[in-house]
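As you look at this complex, bear in mind that one protein chain is not there, while each of the others sits in place.
Just so it is clear, A and B label the chains in written order, and each chain counts residues from 1 on its own.
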Amino acid sequence: MFTPHTKTEREEMLRAVGVKSMEDLFVAVPQKFRFPKLNLSPRKTELEITSEMSELAYANESTRDLLCFLGAGAYNHYIPSAVDALVHRGEFFTAYTPYQPEISQGTLQAIFEYQSLIANLTGMDVSNASHYDGATATAEAVILAYSNFRGKRTKMVVSPAVHPHYRATVRTYMQGYEEVTLIGDTPSDPLESPDSLISLIDDQTALVIVQYPDFFGRIYDYTKLSDTAHKNGALFAVAVNPTALGILKPPSEFGADIVVGEGQPLGIPLSLGGPYLGLFATKKEFIRKIAGRLVGETVDQDGKRGYVLTLTAREQHIRREKASSNICTNQGLMALSSAIYMSLLGKQGFRKVAELCYQKAHYAAKEIASIPGFSVCMDTPFFHEFMVCCPQPVEQINTHLLDHGILGGYDLGKDYPALKQNMLVAVTEMNTKEDIDIFVDVLREMSNG
Amino acid sequence: MAEKTIYELSSPGRQGVQFPEADVPASGMPKEFLRKDLPLPELAEIDVIRHYTHLSKLNYCIDEGFYPLGSCTMKYNPRVNEDMARLPGFAFCHPLQPDETIQGSLSLMYNLQEDLKEISGFDEVTLQPAAGAQGEFVGVMVIHAYHKAHGDGKRTKMLIPDSAHGTNPASSAMIGYDVVGVPTDARGNVDIAALKAVCDDTVAGIMLTNPNTLGLFDENILDVIEIVHKAGGLVYGDGANLNALLGIVRPGDLGIDVMHFNLHKTFSTPHGGGGPGSGPVGTNKKLAEFLPGPIISILEEGDDELPPLYGFKQPKHSIGRVKSFNGQFGMHVRAYTYIHMHGPDGLRQVSELAVLNANYLLSKLKGTYKLPYDRVCMHEFVLEGKFDDVPDVHALDIAKRLMDFGYHPPTNYFPLIVHEALMIEPTETESKQTIDDFADAMLKIAKEAHESPELLQTAPHNSPVRRLDEVKAAKDLVMCCWLPDKAE
Partner (left out) sequence: MNIPTDCKYTASDEWVKLEGKTATVGVTDYAQEQLSDVVFVEVVVSTGDSVKKGTTCATIESVKAAADVNMPVSGKIVAVNEVLPQTPELVNSDPFGKAWMVKIEISDPSEVDGLMSPADYEKFLQERSH
C-alpha cells in the first residue's frame, strides 16, 4: 500500500494535533453512521492483484486475438511504440492541469502544439485543448451555436448520418434547452443525400451539422448544404474522422465554421471505448465561445517565450453559472498522445496511413461485392468504411465470423430500422491482404449462392 | 533556452515512423475530394523522442514532489495501475465487440459499480460520465428528470453554497436552473437559517460538497439534508472530497440522493496534465431509473461451474447517453485495481491518514498563517495567504515563492469566500518528513514576507520560465504555430 507512515510517526502526529486517537478526528461525523463496515474483498498485495487482473484480461478476446473489421466510430490503427514510451513518463501523466504555468511548460507547450496540429489538419483557426470525446464535442458545438445567436435561433438541423451516439448525446444535453429543436435525423430513408436537409434550413436555424466521412463511410461534397446554411445566417459544423483528413479535403474548404470529431484513431488504444479524445476547432470569430481550455503563447518577465492557459474568463471556475460549459478536467493525456502520434507519423506517414486504409477498404469492398448474395450497397465514394447488404441477418453472419476468429462489421439495423441486414465494414492499415482474403472467404460461407 | 515547437523543428523530407507498402491492387482516388497539402511537421523519430523528453522536464509532477492542491487529491499514482490498464485484454478491445468476447472487462465494470455502491451507500452506479463536471451535469439532470416525472414543474431553483466549486453552478445553469446561493456560517457550515429562508417548493435541490471546500465536515449535515428533503428537494453530493470519507461515513447513509465520484482524485487514476478523468454517478433507489446508460448488469446468474453472464442495460427512464460507447474504461481498470489492492481496511486507512496529514500540517502552520475557520479539518484546510502587516504580499506571491523551494503551490484564490485563499491538501501518500519540510518552507516564506517581500513578489526565480504575461496572452490570442508556407 502507498501510505508511508510508521506507527511511531502516527502517534507523534496525533500528539502534535492534540488528539488521543484517529477516531477523535471524526467527531463531526454523525455517530450513528460513523465507521461503517465495508463489504469489499480483502486487501491484496501487488503480486496478488496482478494475478486477479490478468485473469480478467485473459477472459477477453481483443483485436490482438481477432481479425478486426469493426469500426463505427472507433478504429483499430497501429500505435507506434514511441507514443506510449513518451506518454508513460511520470512528468506527463502525474502532472496536474497547468494552472501554475511556470512549472507546467511541458504540458502547456505540448497542448499548444496539439492545438496547432488539429487546427492545421482541419483547416480551422483555433482548436481547444480537447473535449471528452466526439459525442460530447458535437453536443458542445450545438451549445456554441445556441449561444452564438443568444437563444434567438433555436433550430438545429442534424444529419441522420451523424454517429448515433453523438446524436443521442446531443439530445441529452439539449434537455436543458427546452426551446431548442433538433430536426432532420429521423427521415424514413437515413441514406438520403445530405442535400435533402436543405429544405429544413431557414432563418430560425442556428446550426447545420453533418459527419465527414459520414457514419456509413460515405464522402460527400457539402458545399451546397454549407452555402445554404450560410445564406440563411446559420452556422455549419462538421464531425470528422481525423485519419481521413490525411487525404481528404479539410472541412474549411467547404465552409465549416466548427469542426468536431473523435481523435481516438490518432494513437489512442481502443480500450473498450475510453478514454478517447474530443476534437473541437473553430474559425477565429468563435474563439470566445469555445468550451474547454485554450493554451496561448506569451512571454515571461525576461522576454522568454512561454505558454499559459488563456481566455480562462470563459470557464467555469470564473464564470460559474454563466460559463459556456461546465468542463474542467478534459482529456489532456490523450491530446498529448495524439500530438505525439501526429508528430511521429508526420506529413508523409499520416498521409500513408490514410492511403493504406483507403486502398485496403476498396480492395475488400470489391472482393465482397463479388460474393453471391452480398453487395456493397452504396454508390458514393467512401474512405475506409462501407456498407454491405447481407443475405442473412448481420448477427448470424457475425456469429459465424467470430467462430473463425473474425470481428465482423457493425450491424446497422441496431440504430436504423430501415437498414436491417446492412453491415458497416471498416478496414485499416492493420488489415493485411491475407486478413481481408480470409474475411471474404468466411463470408462466402454465408452466401446463398 | 526555450524548447522549439515541433513545427520549428520540422525539416521538409524527414520521415518518422514508416508503414508498409500497400499489399492490395491500387484503387483510384476521387480527385475532387483530395486535399492539396497536409500541413503536418516532418521529424525523425529521435527528434520526436528528444522534443517531448525536453518538454517533460519542464513539468512539475507528483513523481517529483509534494503537490498540495486542495480538492485535487494529488496522491501517488500507482504504477501497477498503469500496467494493468495496458494488459492487451483491456487495452485492445473494441467497444462494440460482442458481449461474449469482453466478459472479463464487463465483470470488471460490474464489480467496480458494486464496489462504489458499497463504499458510498448508494443503490445504483453508472460508470458513464467522463469526468467530475460531467458527473455533476448527470446528477443535476437526474434531479431534473425526477421532478419532471412527478409533474413538479415549478421547481426551478438549485441551491448552491457560496463555497462551491465553479462546476456546480455551471452544471446547474446548463440544465436551466436558477442558481440560488446559500451562505456559509462562521463555523464553516451551511448557514441553517439562510437555508431555511430559501428552501421552499420552488427548490429542486441543493448541491453539497461535504467535506466542503474549506475542508470542513458540516456539523449540521443531517439537518441540512432534512430541510431540503422536507421542502421536497433532492440532495446532490459533490464527491470531489471523498478522500476524507472512505470507511469513515457513507454519503448515501447520510441521506444524499445522488453523488458523483472522481476516480482521478479519490481512486488514484492519474491527472494526466488535465485529464482523462472519470466521474461515475451513484444514486439511491428512487433516482436509479433516470441514470444514463449503459450500465453493466448480470444477464444470467452464474453457478458453481460458470461465472455470471454480464451485459448492458439501460435504466427504464434514463436521461439518455452522455457520451459515446462505455465511459472511460481505461480509468475503470485503474480504479478497480486500486480498490481491490486496498480492501476495506486499506481504504479506511487512506482517509484516516489523509485527515491526519492535513491536521498535522495545519497544526504547524496555523500560528503563522491566518486560519479563518478554526476547527478540526478533514483532508484539506484553507488558510489566508496574506499578512495584515504586509499588505503588498498576496497569496499569489506566496504560491510563486514556494516554487523556488521545489514545491507545487497549493490551490489559490479558491474558495471564493476566503480572501487570498490557500487551499492545502497533503493526501495520505505523503510522509511526515515531507510535511515537516513543506511546513518549514511555508514558515520561511512567511518570514521572508516580512523581511524581504520582494523575494516573493519576483518569484519564481529558478523555474523554466518566470511569471508570464497573461494579459498579453489574452490580447494577442496566439493559439497555434503555423508552418511558414501557410503564413499570410
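By our rule, a contact is a pair of C-beta atoms (placed from the backbone, for glycine too) under 8 Å apart; a residue touches a chain by one contact, two chains touch by 3 or more.
Computed from a prediction, not measured in an experiment: that's the story for all the values here.
K.L.:
Missing chain touches which shown chains?
P.N.:
Missing chain, whole complex, touching shown chains: A, B.
K.L.:
Taking the full complex into account, find the residue in A:K20, A:K37 or A:R150 that is in contact with the omitted chain.
P.N.:
With A:K20, A:K37 or A:R150 as choices, the missing chain is touched by A:R150.
K.L.:
What does the interface between chain A and the hidden chain look like in terms of residue numbers?
P.N.:
Against the left-out chain, chain A lists 150, 288, 311-314, 318-319, 322.
K.L.:
Extract the touching residues of chain B with respect to the undisplayed chain.
P.N.:
413, 419, 470-471, 474-475
FYI, only the chains that are shown with their structure count from here on.
K.L.:
Using mean CA coordinates as chain centres, what's the gap between chain A and chain B in Å?
P.N.:
Once rounded, the distance between the two centres reads 20 Å.
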